[in-house]
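Yeah, one chain of the complex is gone here, protein chain that is, but the others are all in their spots.
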Amino acid sequence: MSILEYLANGLVFSSIIVLSGVGLSLIYSIASFANFAHGDTMTVGAYGALVSFGAVGSMGGLLFGLPYGFYVALAAGALLAALVAVITQRLVYEPLEIGSIGLLITSIGIAFVYRALIQLGFGTDGRRYAVPAMRPVEWLVPVGIRITVQEIAIVAFAAVFVVALHLVLTRTLLGQMMRAMADDASLARVSGVRTSRIKLWTWVLGAGLAGAGGVFLGLYNQIEPRMGFNILLVVFAAVILGGIGSVYGAMLGGFLIGMVDQLMPVLGDIGIPIGTEYSYAVAFLIMVGVLLARPSGIAGTTER
Amino acid sequence: MTGDTNGTLGRREVLKGAGATGLVLTAGCVGSDEEPAETSTPESTVYEIGMVNSLTGSLADFGTYNKRGMELALESINEVGIDGGTLEIIVEDSESLPDAGVSAAQKLATQDQVPFVIGAVGSGVSTSIYESVIEGSDIVQLSQNSTSASLTDYPGLLRMSPPGGPQVQVLSDVIAEDGNGSVAVAWVNNDFGQSQRDGFLEAWGGEVAYESPHDQEQSSYSSVVAEMANSGADAWVFLTYQEQTALMLSDAFSNAYEAAFYGSDSAKGPSVLENTPSGSIEGMKTVEPSAAVDQANYQSFASRFEEAYGTAPTSWSSFAYDCVITAALSILTAEEFTGSALGGTVRGVTASPGTTVTTYAEAVEALDGGGPDAIDYDGVSGPIDFDENGDPVGAFQVFEVSDDEYTSLGTRSA
Partner (left out) sequence: MTAIRSRLSIPAEPTVRVALGAVSVLTMLLVVGLLTGGIGPAYLLYLLGLSGMYVLLAIGLNVQWGYTGMINFSVAAFFGLGAYGSAILTASNTPTGLSLSPLVGLVVGVGLAAVVAVLIAVPTLRLSADYLAIATLGLAEVVRIIIQNQRAVTNGNAGLRGLPKFSEGWPLLGGFPTGAPTVTLSEITLGPFTLLGFRLGRPVWQGLLDLSVVVVMILVVYALVRRLHRSPWGRVLRTIRSDEELAKALGKPTFRHKMEAFVLGSVIMAVAGVYYAHLNLFVTPQNLAPINTFYVWIAVILGGAGSNRGAVFGGFMIIAIREGTRFLRELLPQQLGSGGAVTDLYTTVIGNFGATRLLAVGLLIVLVIRIRPEGVLPPRSELIWPETREEPDE
């Protein structure tokens, strides 16, 4: 069978990592610390969508194999993730006048809190969204690609969100101010940019993207309290590889890491005895390799 | 909070001190006045034993199954009582990790001073607890769910779940009998999975087209499934947990991969049925250690379970249930509530000689003041009958998925 299959899998998995990674990169550039609660923010999004989907039901027809209600739930999940993140930011991160390492430690504590609350509310069992199970798209199978319409939806929507983000960053005032802040926060403030407002929006966007990523991860794999935490390291690797502060770097990094993870079987096929259990090890080694050549990541802008 | 000013130093300092102390106090290891393991009141004695369970962490699902089995057992026991007394269980969380498990066991052993510990789920956790805490003490340890071969090396470490070896032997026989020549084995990368995989590969005589470990907490199993499909094997064997099995089978469905599916007992359960598309795993066969499903005690256990929790029990709950019953019987027949006395009775109550009993109430009646040799408790998970290594004799049921339900194809032994 084929490398095309692996590539298709890689594309889907990458989309999820890209969504989350872009969100993380945004927050990184504005809040200036590594938010280790980002993974659990994804989990919040996934569960938010679970609850909303249960509430609204399928609402009639299907789009890409997913009920309309699911898309409503997707939005709800992303919004919930954004809301939770903003509240945390206001209550916890902002009042703290400590360095980024202190904020990092705090975010670890926050991650525990999110995860524990979800576990208390929903238990530890894995769940899935009540969407119809799919078979691969018929006409692609002979070509050697096995992908369902739902997986195509994940890729499509990730692409849409990423393009939308790009447009926001380049075409809107908000985006320009965000980029200004990322470059030099004090200068931006002095130039009249309302930095606290921009910070808020960045958190909303960043966490919202993470939430969306969480929903798709729940769709692709399953929904359980540790889902976000388990993918966190790989998302970080993607962002670092792409370069902190660069949203486009995060996209590239996410794509690369996701592909590497799903292409591991190729090694076995061509006779290199590195099993899929080493996939994350390979991903991290590639990340370090890139950093050797480019210490700020592929497209890193800030020296931090 | 940078920089103190001179003026308010005294008061602030005191407040900080009080605050810091209060904080660390609530966090610190100051326990309340300790209840000894056995309190005698005019009304009744409370027998306290300990349990190390995976309440959080990667094996948290098993923690839930165990909890349910334990609760049902406590009901059965305290309905009748232990010589007028009641049984209570102090449960500590192992977080599915050996270090936390050892901490948990340390607390139960040295702090709560229980003479009997049911624990743990993960084989690695059970052996660490044994080596670090139990060995050399006179506490009885009975693992509810550990199946790795390594536990057999410790005669003092009893377990309710049969070692993985005989089970995968039966599984291998079933696969071969169905006419499959080659297998692709997906096994979970931990002590449990490793042990099952070693046993299976030893037992299997045919071709092994693929065998590879996967982690429990992977964000995607697509590459594993793709590899299994690429291997061209006739049969796919799942030596992993329900969650991973369901995910991989769903992935196989959405990729339209076809093969004959088989699994060990951990790959069987309501989660698998619920989380795979209807009809997608029709014909999948699994092997599970359990009493025959038409046996009366199992049926009553299953229906009580269904009523209380809305879902069918898994073998894991049965093991936990039997652990608690065995502990209670052990206490009932012992001279005193100490580890050494309990250690002397725990095997006798589950093995012959003695009248065969299948429920706690029956056992109490049959005992009538006798010793451990007066009864032979056969539980809902099988006849138990601990051997000299502390392993139970296994009875295995073969199940097949038919119309989205598990139906039993009968009992087998290795």
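Chains: A and B, in written order; residue numbering restarts at 1 for each.
Note that a residue touches a chain if its C-beta (ideal position, glycine included) is under 8 Å from a C-beta of that chain, and two chains touch if they have at least 3 such contacts.
Please read all numbers here as calculations on a predicted model, not as lab measurements.
Peer 1: Looking at A:4, A:51, A:117 or A:131, which residue reaches the missing chain?
Peer 2: Hidden-chain contact among the options goes to A:117.
Peer 1: Quick one: say which of A:87, A:105 or A:130 touches the chain that got left out.
Peer 2: Hidden-chain contact among the options goes to A:105.
Peer 1: When the complex is taken as a whole, what residues of subunit B touch the one chain not shown?
Peer 2: Residues in contact with the chain left out: 1-4, 9, 12-13, 16-17, 19-21, 23-34, 55-57, 60, 63, 91-93, 95, 97-99, 102-104, 106-107, 109-111, 113, 123-124, 127-128, 131-132, 136-137, 148, 150, 189-191, 193-195, 213.
Peer 1: Write the list of subunit A residues that the hidden chain touches.
Peer 2: Where subunit A meets the chain not shown: residues 28, 34, 36, 92, 95-102, 104-106, 108-113, 115-117, 119-120, 123, 233, 236-237, 239-240, 244, 275, 277-278, 280-281, 283-285, 287-288, 291-292, 295-297, 303-304.
Rule of thumb we're sticking to: only the chains that are shown with their structure count from here on.
Peer 1: Applying the document's contact rule, which stretches of subunit B touch subunit A when the two form their complex?
Peer 2: 1-2, 56, 58, 60-61, 63-64, 189, 212-215, 217-224, 226-227, 229-230, 243, 246-247, 250, 253-256, 271, 275-278, 280
Peer 1: So in the complex, the part of subunit A that touches subunit B is made up of which residues?
Peer 2: Those residues of subunit A that touch subunit B are 1, 5-6, 9, 12-13, 16, 97, 119, 123-128, 133-136, 141, 146, 148, 150-151, 217, 220-222, 224, 226-227, 230-231, 234, 261-265, 268-269, 275-277, 279.
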